[in-house]
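Removed: one protein chain of the complex. Kept in place: all other protein chains.
Now for subunit A:
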Amino acid sequence: MQLAKKFRNARTAKLQTVIEFCAKFSYLPSKSIDFIILNTELLFFSNAGTVKKVGALKIMHEKFSKKKGEEEAEFRASFETITSMDPSLKSHAQKAQENLSPLTVLKLLERITDQDCEVLGLDPVNGRPELFIWTALPVPPVCIRPSIGQEDASNEDDITILVSDIIQINTVIRAIMVEGFPATKLMEHWDYLQLQVAMFVTSDLPGIPTKLLSRLKGKHGRFRGNLSGKRVDFSGRTVIGPDPNLRIDQVAVPERIAKVLTYPERVTDYNIERLKENVINGTEKHPGATYITLANGSKRFLKYGDRKKLANELRVGDMVQRHLQDDDIVLFNRQPSLHKLSIMAHFVKVRPWRTLRFNECVCQPYNADFDGDEMNLHVPQTEEARAEAQELMGVKNNLVTPRNGDPLIAATQDFITASFLQSRRDVFYDRTQFCQIVNYMFDSLVNIELPPPTILKPMKLWTGKQVFSVLLKPNEELAILVNLETKCRTFEKPKPFPGSKLLPANLDSSMCPNDGFLIILNSEIMSGVVDKSIIGAENKKSLFYTVLRDYGAVASANCMNRIAKLSARWLANQGFSIGIDDVQPGEILRREKESLVVGGYEKCDDLIQQRKDGKLATAPGMDEDQTLEREISRILSGLRDSVGNICMTELNKYNAPLIMSLCGSKGSKINVSQMVALVGQQIISGSRIPDGFIDRSLPHFPKNSKTPPAKGFVRNSFYTGLSPPEFLFHAVSGREGLVDTAVKTAETGYMQRRLMKALEDLTTHYDLSVRNSTGGVIQFTYGDDGLDPAKIESSVQPVEFSRNLLHANSMFLESNEPALLPYQIVDIFKLQKEKNFVGFSSEYIEALEKFVTDELVMKHVELRRLQGFNDGLTASAHRTAVGAVGAQSIGEPGTQMTLKTFHFAGVASMNVTLGVPRIKEIINASKNINTPIIKAHLVERTRDDKRSARVVQSRIERTTLEDITEYIEEIISPSDCSLKIKISAKTLEISLESIAISIIRNSKLKLSESDIHIERPDAVIVKINSTGKGDVSQTFQLMQSIKRVLPKVVVKGLPLVNRAVIVPVNDQYQVHIEGYGLREVMGTEGVLGLKTYSNHILENWKTLGIEAGRQTIIDEIISVMQSHGMTIDQRHVMLLADLMTFKGEILGITRFGIAKMKDSVLMLASFEKTTDHLFEASFFGKKDEITGVSECIIMGVPMGIGTGLFKLLSRVNRPEDTIPLPKKLLFDDL
C-alpha cells in the first residue's frame, strides 16, 4: 500500500520507485505484491543478482553470487560440453557469470508486458523498452554529413566514415558466420561493432570528433547554433559612423547596401509609376529593383532582359522586389543584444559611401561608439512586420528604457558640450549671429519667430539661453510649453552678499553663483546652464523627458534632432579642441599641489612611525596593520580629491577638459586632475599595490616600506610624466581593469542567459495576470498594480506630483478665473476620487491625497490644475513579454557593474558582498553565501544600553572552552586519569554546570554524565575511562585526543555564527551577526525576533516561509543595485522573485531550478545538458506542446507573446451539454 501511495505522488519517477522497491528482493513470488500483478519474468521469477559493468561496454550479471541452487547447477552444467572439449577451461567455468549481451537484454525487454511498461512509466506503444536497443542503424541523410570535395580528392565527413566502418564490420561478421571462423574472432568483431555503434552516438573518450551528440550540444551545436539562432536573408552589416544631421530615428544606409537589400512591394494604383521607374532602373542603378513576381507567381530577374518592356507590363497586384529606399523601415542592431533597446526600428536614408550612420543620441541604447564598431541591419519583408516593428521597436517609441523608465536616448558628448557653452551666462549674440545660429537647427524649413533681444540698449543683444527658447518654440504653431525646475551638475547653494540687510537669507536657488539651477518657464530658460543633467540620458528631470511626458515622443525626438543639428554646426564654427596648454598647471596650482602632497606624505610618515612605536590606536575589528593601511588610503584618496578640487578652481574657464568635466560630456574631475596635477593611488583588488618581491613591491624601495610611493602612489601627472616605478604601478592597475572586464563580461553574459531562459515565456494576459507559457500563474496582477515600468515618472509614484503642479501652474499664468478656496479643492478631489480613481493602487491614492492636502490646499490652487492630474495614469502593461523585459532589466545593469573593488562595502569589519557576485548568489539561491549577515534588533531597554547589548552579543557569539579556560591539566594517578579544566572567567552566563553539559553534548568526545565532575569553585574534571583491558598507552592516547578536542568545545553561543558585532544604528544598538542560524538568533533572549533580518534567502524561507523568502530576494537585489547607483523598477525584481518562489519552494535560476520550472523538453534542451534532456524525453515518451518562446523559435512558428497572444476563437459546433467520455484509468480492468 505504501508503494501505491508513493506511486501516485511520484508520477514522473515511476521507474525509480519500482526499481527501489524491487531492489529489496532478490527473488519475488508474484503474490507477495498486493497491489498490482507484475508478471514479468525477469524481475520476479528468476534469480536477480548484481549487475556490473565490465570494461567499456560489457555488462555482467552476477546471478548466483548470493543464492545458489538448482538454477546455478543448471547454468554450470551448460559448460560441460565445452570443458570436456578443452579441459583447460574447467577452472574458469566455475567463475563464469552471465553475459548480458545486447541480444539477451533485448529478449528480456521484449518480454515486459504493456501493462508493466505503463507501471514503469513508459509508453507501451511508442516507448517500449526494447526500442532503446538498436536493431537497425539510422543512417543520417547526406546533408548532415556532407563530403567536402577539393580539386582532386574529396574528404568524407566523420559520420560517413563511421557508417562505412560499421557496414564493413557487418559484412565481415556475416562472412565469418557463413564460413565458420573461430568463435573468438567472431566475438572480437562483435565487440568492435558494438564499440563503433556506441561511438556513432557518443564517445566519452576525448579527442574523437565523431559523435552525433556533440553535433547537438553546446553553443555551436544544432540546438543553440542552428535551431535557436538562424542565419537570415535581407540583412547587412558594416562599420558604423556618426551623423548629427540625421534624425534620431533614421539610419543612413550606404547605396551599395541599399541595392542588395530589397523589399517586396505590391503594385497598386498609387505606386505603379514609381515602381515602373524602379523596374527600369534595374539592379545596378539606385532606386531600382531586382525581381518582379507576377500575379501568376512567375518571377522575372531584372538584371537581364528588356526592363522597359517588363515595366510596361507591370500590373496592379504584381510584386516588385525593389531596392531599399528612403523611409523604409529596417531593424538596426548591435551585439551584445543585452536588452530590447539593442534592436530598434529606424527609417532608412540612403546615402553614398560605405558606412551605416546614425544620430549620436542613439549611441547609448546600443552602447555603440565609432572606434570600429559594426552593426547589423535587417529588413522586415511584409507590411505587417513593418507596422509592428515601427510601433513596438521604433526609436521614437523606445526613448525610455523599461528598466526604470529613464530616458536612454538623449544628447551625448559634443551635444552636451555645445549646449553648455552656449547656455552660459556670458554668451551674447547680435542679430546676425543669433539668426544664423537659430537657423542651424531647422534646415531653413521652419519659420522662426525671433524673440525680443535681451539687451535693447546700448545695442541689441540676444543671449545664448534664448537659442533654447527658439528651439522649444520656433513659432506659434510648433510651440510647446515646457516647465522645469531642476539642479544642474554644478549647483551650489547661493550665499547672500556680505553686508546686505534686506536680501533674504535663503536666496532662491537660481541665484547660484555657478548658474547651476535651471528654471524653464513656458519654454524660456530663466536661469541655469544646459548640461548633462538637463539634456543627458538616465535622468528623469531632464528636458527631453519633460517634453516626452507632456508633449509625447515625437516632440521630444524633434527637440533632440534640433539639439543635434544646432550643436554639431555651432561647434564646428566655434571650435573645441585640446592642446598642451590645457594640461599645463599654473604656478599656483603647482605650488598648492606640491604642498598638499608633501603634507600628505608627512601625515603618512607620522602614521608609519606610530605603528612602529606601537602607538597606533586600532580601529574596531582591525589589527594595527589594517588600521594603518586604512588610514593611509584615506589620507591619499583625500589628497587626490583636494588636488582635484584645486584643479577645478584654478584652471581657467576656457580649459577644454575642464569644460567637458563640468558639463558632464566626458571625463570626471579626477581625469582632469590626473592630466594636470597628479595621477594618484594605484589600486589592485581594493588595496594598495602588494609586494611582488620579498617584503616590498619593487627593489627600488627599502624592505617593509609602507610609504606612499613604495605602495603605488603616483605623484606625477600625465603631463609631467611618470617615473619608472610609477609607470609600472599604473600599468599593473590598468591590467587589472582589463582582466576584470573580460572576466565580468563572460560571467554576466551567462547570468543573463539563464535569467532569460527562466523568464522568457512570462507575459501579461488579458486578465492582467502574469503567466508562463503553460498557463501557470506567476502573479495575479503584474507588479501588484499592472503599471508599465517604462511609464513611471518618479521613483516612488507613477506621476511626479510637484512637477505636474508646476507645469499646470505655469500653463495658466494669464487665467482670469477666481482661485479656488481650500474647501473647494477638497471637494473636487473627493468627487474625482469616487468617479475616476478606479483601479488605482491604494498607495497611489493615499500619496495623491496627501499631496493635494499638503501642497494644494495650503497654497490655493485653481480648478484646472487639479484636473490636470488625471492624465497619464492609464499606463499599464498589457500583453507585453514582461518576463523577457524583466530579465534584461536585471541582466543588463550587471554588465555595467565592473571593477572588483566595489564588491565589498560596509563599515569597519562587517563587509557585504556586492556587485555581480552577490547578484549571482541571489538568483542562484545559493546555500553557502559569501557574507551571510543577520541584523538583530534588540528588545526595548536593551537596545539603549551598550552593556546589555553586549550580553545579547555574548549569547549569540560562539564562545569555546579555550576562551574562558586558564589551563587544562593532566592528572595521572595510579587509580585513574583525568583532565582538570581550570576556568578563568565565569562571566557571560556560563556556569560550571553549563560547561559540563556542553562537554557531554559534544559528539566528538563521547563522554557521559558520569565522566564529568564539577570541582567548585572554578574547575571541571573530565575522567578518562580506559576501555578496559588496562592498556596504559591506550588510556594515554585517549586522554590526549580528548585534550585536543576540549579547547574547541562550544560552551556558549550559536555554532554557525562566526562573529557578532554591536553596531549603533540611530541611537540604538543592534547586533549584527556574521553567519547562519536565523532561527536561533530570533529565539535568543534579548533579540527582537520580529525585526530580525537575514540576507540569506534560503534561511529566510526555511525560518519564516516562502513569502519571506520572496521579500528577501526583492530587498537584496534592490539593495545591491542601489549600492552601485543603479535603479531598477521593483516590478522587474518582484517578477523574478515570484518566479523563483511560485512553486512553493525557492528555485534558483540554475539548470536545476529552471528544469523544475519548465516542462518543455525543447526549451530545456536548448538551455543546458541538451542530450540528457533528450534522452530522458525519449525514455518517457514526452510530448512538447510548443507553447514557449524557445520551442516556437526552434519550430519556426509565431509565439504566443505580445502580438502573438491574440488568438481567434470560434464556437465549436457541439451541443453544450455533451460531456466527453471519461478517460479510462490505468488499472480499471484489473
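The rule we apply is simple: a contact is a pair of C-beta atoms (placed from the backbone, for glycine too) under 8 Å apart; a residue touches a chain by one contact, two chains touch by 3 or more; residues count from 1.
The rule we apply is simple: contacts and distances are computed from a predicted model.
Asks: Which choice in "WD40-repeat-containing domain protein", "Transmembrane protein 203", "DNA replication complex GINS protein SLD5" or "DNA-directed RNA polymerases I, II, and III subunit RPABC3" gives the name that UniProt lists for the one chain left out?
Replies: From the listed options "WD40-repeat-containing domain protein", "Transmembrane protein 203", "DNA replication complex GINS protein SLD5" or "DNA-directed RNA polymerases I, II, and III subunit RPABC3", the omitted chain resolves to "DNA-directed RNA polymerases I, II, and III subunit RPABC3".
Asks: Determine which one of A:315, A:653 or A:1006 touches the chain that has been left out.
Replies: That would be A:653, which touches the missing chain.
Asks: Taking the full complex into account, find the residue in A:82, A:450, A:554 or A:1065 that is in contact with the omitted chain.
Replies: A:450
Asks: Would you mind spotting which of A:511, A:684 or A:951 touches the chain that isn't drawn?
Replies: Only one listed residue reaches the unshown chain, and that is A:511.
Asks: Please pick, from A:460, A:879, A:1102 or A:1169, the residue that touches the omitted chain in the full complex.
Replies: Of the listed residues, the one touching the omitted chain is A:460.
Asks: Of the listed residues A:116, A:414 or A:524, which contacts the missing chain in the full complex?
Replies: Result: among the candidates, A:524 touches the missing chain.
Asks: Could I get the residues of subunit A that touch the absent chain, sorted low to high?
Replies: Residues of subunit A in touch with the missing chain: 423-426, 428, 431, 449-466, 475-476, 497, 499-504, 507-508, 510-511, 513, 515, 519, 521-522, 524-527, 653, 810, 813-814.
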